[in-house]
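The complex appears here without one of its protein chains, the remainder shown in place.
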Amino acid sequence: MMDPLTIPGDVKFSSSVRVSGSALACRRGGRQVFENLNFAVQAGDFVRLSGKNGSGKSTFLRCLAGFLPFQNGEFSYCHGDDVHRALNPDDFLLSGHQNGLKPNFTLRENAKFFAKLMTGTAPRADTLGHAASVFGLGALLNEPVQYFSSGQRHRAALMRFALVSRQVWLMDEPTVGLDAENRAVLAQLIVAHKARGGIIIAATHDPMDVPGDTLDMDAFQTRNSVVDEDWL
Amino acid sequence: MMDPLTIPGDVKFSSSVRVSGSALACRRGGRQVFENLNFAVQAGDFVRLSGKNGSGKSTFLRCLAGFLPFQNGEFSYCHGDDVHRALNPDDFLLSGHQNGLKPNFTLRENAKFFAKLMTGTAPRADTLGHAASVFGLGALLNEPVQYFSSGQRHRAALMRFALVSRQVWLMDEPTVGLDAENRAVLAQLIVAHKARGGIIIAATHDPMDVPGDTLDMDAFQTRNSVVDEDWL
Amino acid sequence: MHRFANPAQFNRLADVILPWAIGAMVLLFGAGLYYAFWASPPDYQQGESVRVMYIHVPAAWLAMFTYMVTAAASFTALVWRHPLALLAGKAAAPAGAVFTALALLTGMLWGKPMWGTFWVWDGRLTSVLVLFFLYLGYMALWQAIDDEEKAGRAASILALVGVVNIPIIKFSVDWWSTLHQPASVIRLDGPTIDGSMLTPLLLMAGAYQAYFVVVFLWRMKLEINRRKLSVARQAMMHAPVGAE
Amino acid sequence: MNQSNTPSHASIFTAIVRRDVSLAWSQGGGSLLALGFFLIAVSLFPFGVGPAPQVLARIAPGVIWVVALLAAVISLDRLYQADFEDGSLDDLMVSPLGTLGIVTAKVLAHWLSTTLPLALLAPALAVLVNLPDGAYGTLFISLIIGTPALSLIGSVGAALTVAVRRGGVLMLLLILPLYVPTLIFGVGAVDAVISLTDPMPHLALLGATTLVATVVGLLASAAALKLAME
Partner (left out) sequence: MNQSNTPSHASIFTAIVRRDVSLAWSQGGGSLLALGFFLIAVSLFPFGVGPAPQVLARIAPGVIWVVALLAAVISLDRLYQADFEDGSLDDLMVSPLGTLGIVTAKVLAHWLSTTLPLALLAPALAVLVNLPDGAYGTLFISLIIGTPALSLIGSVGAALTVAVRRGGVLMLLLILPLYVPTLIFGVGAVDAVISLTDPMPHLALLGATTLVATVVGLLASAAALKLAME
């Protein structure tokens, strides 16, 4: 297996990047999922989102990706002196519960499309080969994804992080279904990204062998009930 | 949280039950997934199926459930002196990668239907309430499943094991997406089932806090390439 | 703007207006129906069947007016995320559907003696039918999505798409020469209709309008109270953390 | 066995029929889709063909039957596919009832929830396309006799294509040709009444088609479904 550290087109990310939020809250289906969430990460940070089932890890990641609005609080994405109110689509990658793969397409076709979608250019054959080899998928590149086992499919989804170079990684349960060997690879990949100045926010129930902080979503559950006072 | 040990309608299972196979093999999509697999379990056994992604854990479980034929070898399910060539549908429960829940239905409707499907009778309200409480789903019984978080959904699928009493449990990745607390509950549930004389075969990459054997699927991979001699 | 964002404030305002609106509605309907069926002459051409007009024409006007109300509410809800605006659209739409159905039914009944058929596929009739389906779609979307906020915004998008239909209804008779007659009251160069028919028509239009105000405010209050109740129930259900 | 009493197959059967009917009618279920399609497609015809009453009357039985067929096909897409995708087909297949029982329950539920309502709605829609007065009864009876065949034949196609992801086309190509006899005898009966001849021979053939479809359809569906689970 190749060294995940040597990702082609490797860059050192800007060290002045900072993502932070204060007093953030989010509602979903009329319910307060979390509130009063404060956090700050900067270039080179790894944050593990922990918390009970239903505590809002996935929800928080979807808020960060811009799918859901924060109902409250202040979110900022600072790039040196530039301050934005949302992450820039050019700067992050997201992997969610579903893997976003087309079952009819081969792994190669899926990967090619993903790279084109995110960067506008097709990946070089060696870049693609290397990205596949990170999670040991080299031999499966020309197989349709529908014949993959669950773990292989999940690895195919994780391949994006080795394929497209972006500073911020939002990962929802990246360890699910991975065997021991591939969990180690994932940890290595994250460590390498940290070293490049990347930022990783990963929601997971499994321990991860990466130095970093933990953000416990259980701490931001609504203490007193949601009362939208306007309505009473 | 109630003690999972006290499942209503609790029975002591027959101790003379034995499931075993010798030289088993299975092909899928024209490829030999595993071969030469020998195993034997009896009442009170827990077997953890381990192995790399794609080594055939899920495939093996689906063979045991009767969805896929074994292409080779001898499978037997012995009940005292009765010997069957397949597990009896009245004697086992299976939980797979998908959870088999109808998103529009509430958890209660889903659970009721499952119990009726397997036993022909609707569960008593207290049985159902207890089964839900095992994985802390009591408060969610009347919510449509589509609004569950991924872990809640997975727990809802596991609820079947507390709802319907069957001797053999086939579990595919039962720990996926569970938080620490619920992993402990799952382990307790399995231990209690062992104590009742149950048989548990569970494919998982996570360590499980249950005494038992491990069956490593990596040991049954095809060493040389698949040559179907009939065709030569 | 945000003075009305407060539902309590709105409730109080509605309580003040409602009795007056109900009074106006009763008076206008009384006078309008009296004029329409007793105190106006039969048409020299159409005979007694002209009286359908006093039901038909205001219903058609209000069908379009209500749609514009719904669309304006939708626009406000989408752009300014005004919580009451969502409910305003929801409150108005069923009334609009009723007006549209009434215009269609009376039109069909009128069509039999006038044109010799209940229905022709001309621009006016077709576009009103489409309006009816738009109301149904709007209400169905509200029903189909459980998250109220989301349901309302989805329905609002549809309502705005459907605005295209309104000018088609209005001007279809001018663009295509068809069986249906062109506007004679609401036109740039003033009404071309006789005063003896104009009076009951305007009275009935006023009555429909008052009826709309009553139904609208009533349903708004209902929706606000329902929302209050569900907020309160949620507050109770999720009171202690991890109560499961 | 361990269970003191073996499960009652009848009550499992009922449970499945009930569940499927309630799923079909719940939000996003197939029944409303099929009925909505039937309603809207039939009412589009006067737009397309023009409202001339005698033209409409001439084509009325054909339009109603063809659109009913198409509506049935649309709803069949999900007969097994939905259960397959969310994993509940696994649960159904390991239930003590057995595959043939499962298939029978699901087809019965499909008829009750979807194709039978098409038959019930048809006379109302026939007004829109100006069906001649005397033909309403025969249209209704022909549909009542014919719709079980739609569900039964459709089930075979649906089962064969579960394993194929989104096998919609395949299903269409398999099913619709098999629907042709039902269509011909069904329309034949209605046309016979309109032209004042005897509809009975047509109805008898229609009934025979449905009987054959029952036997062949159930067995073939069960076999196809087992295959799909591999």
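We call the chains A, B, C and D, going by the order they appear; numbering starts again at 1 in every chain.
The criterion applied here is as follows: a contact is a pair of C-beta atoms (placed from the backbone, for glycine too) under 8 Å apart; a residue touches a chain by one contact, two chains touch by 3 or more.
It should be emphasised that the depicted structure is a prediction, and the values quoted were computed from it without experimental measurement.
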item: Touch with the omitted chain, as defined above, among B:G29, B:P103 or B:P207; value: B:P103
item: From A:R18, A:H97 or A:R183, residue that would touch the chain that is not displayed; value: A:H97
item: On subunit A, residues whose C-beta touches the chain left out of the figure; value: 11, 13-14, 28, 65-69, 79, 88-92, 94, 96-105, 113-114, 116-121, 165-167
item: Hidden partner interface residues of subunit D, rising order; value: 27-30, 32-33, 36-37, 40-41, 44-45, 47-50, 55, 58-59, 61-63, 65-66, 69-70, 74, 78, 82, 164-169, 172-173, 176, 180, 183-184, 187, 191
item: Contacts of subunit C with the absent chain, listed as residue ranges; value: 78, 121, 126, 129-130, 133-134, 136-137, 140-141, 144-145, 150, 153-154, 157-158, 160-162, 164, 168
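Simple rule for what comes next: only the chains that are shown with their structure count from here on.
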item: By number of C-beta contact pairs, the top two chains; value: B-D
item: Chain whose average C-alpha position is farthest from subunit B's own; value: C
item: Between subunit A and subunit C, centroid-to-centroid distance (C-alpha), Å; value: 48
item: Rounded Å distance between subunit A and subunit B, as computed from the means of their C-alpha atoms; value: 31
item: Averaged-CA centre spacing for the pair subunit D and subunit A, given as whole angstrom; value: 46
item: Residue list for subunit A, restricted to those that touch at least two other chains; value: 29, 52
item: Subunit C, residues touching no fewer than two other chains; value: 146
